[in-house]
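Sharing a structure below in structure tokens format, with a few things to ask.
Only one protein chain is missing from this complex, and each of the others stays in its spot.
Right, subunit A next:
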Amino acid sequence: MTLLPTTTTKKLGLVIDLDTCVGCHACAVACKEWNEGGQFGPLPDEDAYGAEPLGVWFNRIHSFEVQPPGVPADSRGNGPLQQLLKTGFAEQAPAMTVHFPRSCLHCEKPDCVTVCPTGASYKRAEDGIVLVDEDKCIGCKLCSWACPYGAREYSEQRGVMQKCTLCVDRIYNESFAESDRQPACVMACPTRARHFGDLGDADSAVSRLVAEREGYALMPELGYAPVNRYLPPRPRRNGCGETARANSEESLDPAQLPPLLRWMDKLLSR
């Protein structure tokens, strides 16, 4: 049924910490292994081990460069500090690299579900997980067009659409120890940048983390109401930035040197 549940009992989802993510792709690899590789078997992708592999990955790890704005407006003037800034010394603060894992956000209002003509796509009323029933999917690809986050990928091999299941076959799996009932990506993350839990429960660990770190949703202006949250990078320490700049732009005022070195500088500068 592609009509959406009006409310879901839980809102299971992920919280991803962009401050600690190091962009190692371990989450993506663990996810691929859990969902495709089985017992470390060969990957079913097209040209999987060739020059142009093409296959479904539920996680994609991007890296973005964030360039802070240039010299703040209040430093534009003619005072001594402003003069110093204008020497090309502090034109721009250093850019920041942010690693950005992207996967299904298990939206509360997912158009990918409502556009599905067959009922293969659905959102579970009990926990809010968005799933594809691969036995009902006709592979029309419309759901992937309806998703703004690129969370759905079509499998040429299977002729159906696939997506993150939030490891629904792990999180309720009673043959696992309690601590292992988490998505494979969360288990694999070496910096613990991924957290799994109920974002509908204000007292859950993930909800408290979101409140504490001011976690946010992606593209809220589109109205899909994603459940997953991202934690912003903490302010970067600028120390090594200053050193790097000093090294790259070091200048020498010969007038400041002792006479012998000044003579050497003059001699060697010819």
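Just so we're on the same page, contacts are C-beta pairs under 8 Å (C-beta built on N, C-alpha and C of every residue); 3 or more make two chains touch, one makes a residue touch a chain; residues count from 1.
Definition applied: contacts and distances are computed from a predicted model.
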| item | value |
| --- | --- |
| Listed names "DMSO reductase anchor subunit", "ABC transporter permease", "Carboxyltransferase domain-containing protein" or "Na+/H+ antiporter subunit E", matching UniProt entry of the absent chain | "DMSO reductase anchor subunit" |
| Full-complex contact with the absent chain, from A:136, A:192, A:208 or A:266 | A:136 |
| Contact with the hidden chain (one of A:104, A:160, A:188 or A:227) | A:160 |
| Listed residues A:54, A:202 or A:225, member touching the removed chain | A:54 |
| Candidate in contact with the missing chain, chosen from A:42, A:190 or A:232 | A:232 |
| Footprint left on subunit A by the chain that the document does not show | 1-4, 18, 23, 25, 28, 52-54, 56-57, 60-69, 95-98, 100, 102, 111, 113-120, 136-142, 144-150, 153-156, 158-161, 216-223, 230, 232-233 |
